[in-house]
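Apart from one protein chain that is not included, each protein chain of the complex appears where it belongs.
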Amino acid sequence: MEKNKKVILDCDPGHDDAMAIILAASGISNLKIEAITTVAGNVEVEKNTLNALKVCDILGLEDIPVAEGAERPMVKEREIAEAIHGDSGLDGPILPEVPEKQIVETHAVDLIIEKIMESDGDITLVPTGPLTNIAMAMVKNPAIVPKIKEIVLMGGGTFGNWTPAAEFNIYVDAEAAKVVFESGVPIAMFGLDVTHQAVATDSVTKELDGIGNPVSGFVVELLEFFAKTYKEVFGFDGAPIHDACTVAYLMDESIFDMRHVRVDIETKGEFAYGMTAVDTLAVTGREPNVNFAYSLDADKFWELFRKALTSYSD
Amino acid sequence: MEKNKKVILDCDPGHDDAMAIILAASGISNLKIEAITTVAGNVEVEKNTLNALKVCDILGLEDIPVAEGAERPMVKEREIAEAIHGDSGLDGPILPEVPEKQIVETHAVDLIIEKIMESDGDITLVPTGPLTNIAMAMVKNPAIVPKIKEIVLMGGGTFGNWTPAAEFNIYVDAEAAKVVFESGVPIAMFGLDVTHQAVATDSVTKELDGIGNPVSGFVVELLEFFAKTYKEVFGFDGAPIHDACTVAYLMDESIFDMRHVRVDIETKGEFAYGMTAVDTLAVTGREPNVNFAYSLDADKFWELFRKALTSYSD
Amino acid sequence: MEKNKKVILDCDPGHDDAMAIILAASGISNLKIEAITTVAGNVEVEKNTLNALKVCDILGLEDIPVAEGAERPMVKEREIAEAIHGDSGLDGPILPEVPEKQIVETHAVDLIIEKIMESDGDITLVPTGPLTNIAMAMVKNPAIVPKIKEIVLMGGGTFGNWTPAAEFNIYVDAEAAKVVFESGVPIAMFGLDVTHQAVATDSVTKELDGIGNPVSGFVVELLEFFAKTYKEVFGFDGAPIHDACTVAYLMDESIFDMRHVRVDIETKGEFAYGMTAVDTLAVTGREPNVNFAYSLDADKFWELFRKALTSYSD
Partner (left out) sequence: MEKNKKVILDCDPGHDDAMAIILAASGISNLKIEAITTVAGNVEVEKNTLNALKVCDILGLEDIPVAEGAERPMVKEREIAEAIHGDSGLDGPILPEVPEKQIVETHAVDLIIEKIMESDGDITLVPTGPLTNIAMAMVKNPAIVPKIKEIVLMGGGTFGNWTPAAEFNIYVDAEAAKVVFESGVPIAMFGLDVTHQAVATDSVTKELDGIGNPVSGFVVELLEFFAKTYKEVFGFDGAPIHDACTVAYLMDESIFDMRHVRVDIETKGEFAYGMTAVDTLAVTGREPNVNFAYSLDADKFWELFRKALTSYSD
C-alpha cells in the first residue's frame, strides 16, 4: 500500500491508542507516520511514552521518531484514569520493562511545530489523548495553524463518560480543546457517539485471535484486559476501541457517517466543564467547525481491523 | 374512573401542555386536578393563561381554579419560543378570542403554596413549562417542600433542543430548575430522551381523527400545526408530545422505563447554561435525586391517548 | 419634623440595621416608615423578625407593620453570619425574650408589592440585608418595578468582607442582587467603601453614652458588642455602622459624596461570586445604573446621629 497520507499520532497509550498505532502501521495502511508524540492522559506521560516505545518495538517501527510531550494540562490540575487502563497505562500483555527504542530529545510540542513548519501543509494531526500538545504548539507558534491539513481526533461526544457531560480526553484539558476547536483548522471528531459503536465483543476478539501472529496475539491480550475494566467500571459488554476510529477513518472514510456541525467547548461550567456542545439540531446559528462522526459500519470497521492484523503475518 | 391522585398542572399551553390537560381531564383519568397554574414559557404568561382558560372551556372544566403565575424567570431575562407554538402560543385550532372561564385572583405561586399547605401531603405537582412558579413557591415558603408528594415534570434530557446542551423549559429558567432539583422532593423527569419517542406521526394523527368528537377534532388541529413547525424548525417527521408524557406516567407507569439517577442543573456555563447533567453511567458518586424516564412503549402511549379521546364521546 | 418621605425598611437586624431603624424613627427624621420587613441574612429570618419587633417595642412603634420575609436566598444555599452579630443576631443589650409587638400575617414579599401598588410611586425601598425580598417581589409582580421611587441600599463595594471580592449582603443572595441592579429602578448604593468610614470609635460611643436616655443606652450597648466582634474578626478599631448610612442619606444627602456609575453583579465566578463590579474608571461603556457613595463626612454623620438619639429624650 502506498503511504501517501502524512500523520503525526499524538497519544497516551492506552489500549485503544495502541490499536490505533497498530492499524496505522499495518501493511494495508496508506498512512506515513511522521512521528509519534505522547501526552499525559490515561496515566502519567512517562508511562505513556514507555508504552508508545514498547508498541514500536513490537511493530518494528525503528525509524519513526517518538517524542515526549506535556506532563500536565495547560491550566487545570492533572487527572489520570488508572481505573480504565491499569497501573502501567497498558496493562494486560506482558511486556519487557525497558523498551529497546529511545525517544528523541525534542519536546513533542517542538517536534510537532518543526514537522508542520517543514511540511507542504500536508500533515494531518491525529490526537487520541488530551489536546495539550496540539494547543501548546498552536500557542507557542501560531504560524503552524494554517499549515495543518486536518486534525482527526478522538474526544468528546453528545454525552460524557468521565462526568455526565464530559468525555475523558476533553475533560482532562478543556482549555487545550478550546484552543484547538477555535483554531479554524478542519477537524474530524470521533466522540463517544461513534466510538461506542466500535465495541470489541467476545466474538470479535475470538475472530482476531484466530489470525495467529504475534501482533494479533498482543491485540487480543489488550482487548481482554480492556473489556474487563469496561465491564467493571461502566458495565459494558466488550470494550469500545475509541482511538482506533481516527485511523480507520483516514484509511477508509466510507466506514463512517459524518455531519458538518458546530462544536463548542465548555470551560466555565459547574457541572459541564469539558463538554463538547455539539449543535446537532443547528440551533446556535454558529459556523460549523467540525466534521462530526455519528455512526459507523461495525462490520466494515472490524473487517479493516482483521485485514490490518493479518498483514502482520507477512 | 376514580379520581384519587391529586395534581396541580403548572403549564404554559402550548400544544403539548394542552394535550396533557386533555389527558388528565379525560374519562379514563385517575387524576384529580386541584388547580391549573400558568407560567411564562413558550409565549408570554398572559397568552398562556388565555390558552389554559380556552382549553378548560372546551373540556368543560368549570370547577378547576386557574391561576396566573410568573411573567419572567427568577434571575435571567425572559425568552419566548414563538417559532414553535405560533403567535398565540396555541396556533392551529380556531378558538374564541375571549374565554368564558376566568382566572382566580390568587397568584399561581400563592395558590400552589395554599393547596400544598392545606393538603395531607398528597398533591403531586406536574410542571410542563419553566419551573419558575414551583421554585418561587419553595423560596417564598420553604415549609411546602416536605409536603409535596412528587414533582412529575417535563424538562431537560441528555441532549438539548434550545441550545446543544439545554432543553427549552430548563433553559428558560435554569436557576428555578436548580432550586427544584436540589429541593429533595422526589422527581420524575420526562426529558427529550423519552419525549422524542412520543411522536405523533401522520398515521397516529389519522387514527385519532377517526374518533370524531369535538375534543379529538381539537387535538388533531393541534397536532397538525405542531407537526408543521417541528418539520420546519427541527426537520422532524411528526411532533413529539413532550408534556403529555408526565400525565401518561401518572395514569400508567408501565408505559415508561425509569432509572434512579443523579441530575444536576448547570447555571454557570458559557455553552451549557440550562443543561441537565444526567449521571447515566453513575460516575459522579452523587446521591440520585431523579427518577429519569429513558424510554416509553409508543404503542401503549398512543393507545392510552386514543382511549382518553374516545372517553370525550360520551 | 414633617414625615414626607415614605420608606419601607427591609432588614435583617442586626446591630447596624437596628441603628438604621432608630435613626429613621427619631424625632428629627423626615421619613415615614410604611413598613418594616425582615429577611434571612445575618441570622435566620425568625431571629431577625424577633429583633425587629423588639426594636419597635423599645422605640414605641406600635403602628408600623412588621412583616416576615424570605427564609432563604433565591437560588443558593442559606449562609449566616453569627460570628458578627452573635447568636441572637442582636447580641449585647439584654432584651425581653418575647416582644410585645406582633408581625402582620402578610408575607414581606406581598406587603412590599401591596404597598408599592397602592402608592403614587412615592415609596423608597431601604434594604439593609440580602436583597431576596425585593427581588422576589419584582419577579412575582413586575408591575411594581416602574412604581418604586428609589432603592437606597447597603451592600457591595469595590472590595469585599465576606470573601476577598464580595460583601456579605450581596454574597448571600447575588442572584437577587442581579435582579435588583438590572431592574432599571434608581439605586443609591452604600457599600463598604463608604460604610467603613462610618466607624463608631470609642470617643463616638462615649459621646453618645452621654446623651443618657434609654434609646441612647441601647445604642451604646449595641455599639460595644459590635465593636468587640469587629475587633476579633477583622481587627478593626470600632465598628462600621454600615446600614445606618442608607437612612442618613435619606435624611441629609449632603453628608455623602456620590457618583453615577455602572455596577454589575457577578453570579458566575469561582472566586468572585457576589462581587459588585463598580465601574469607577468608566471603562465598560455600560450605562450607569447606580448612584454610588464613595465617601462621607464623618463629623456630619455622627452629628446627625447624636441629634437623633437626643430627640428620644423628649
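First chain written, first letter: the chains are A, B and C, and each begins at residue 1.
Going forward, contacts are C-beta pairs under 8 Å (C-beta built on N, C-alpha and C of every residue); 3 or more make two chains touch, one makes a residue touch a chain.
Computed from a predicted model, the values in this text were never measured in an experiment.
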>> In the complete complex, the chain left out here touches which of the visible ones?
In response: A, C
>> Just to verify: which one of A:Cys11, A:Val66, A:Val109 or A:Val199 makes contact with the chain not shown?
In response: A:Val109
>> Using the document's definition of touch, tell me which of C:Ile113, C:Ala165 or C:Ala293 contacts the absent chain.
In response: C:Ala165
>> Can you say which of A:Met1, A:Ala83, A:Met117 or A:Val139 touches the chain missing from this structure?
In response: A:Val139
>> For a quick check of understanding: of C:Asn133, C:Thr267, C:Asn291 or C:Thr310, which residue touches the chain that isn't displayed?
In response: C:Thr267
>> For review purposes, identify every residue of subunit A that touches the missing chain, sorted by number.
In response: 70-75, 107, 109-110, 132, 136, 139-142, 175, 178-179, 267-268
> Contacts of subunit C with the missing chain: which residues?
Replying inline: 158-165, 234, 262, 264-272, 275, 277-281, 283-284
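Here, only the chains that are shown with their structure count from here on.
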> Which chains are in contact with both subunit B and subunit C?
Replying inline: none
>> With centres defined as the mean C-alpha position, give me the subunit A-subunit C separation in Å.
In response: 58
>> Two or more other chains touching the same residue: where does that happen in subunit C?
In response: 268
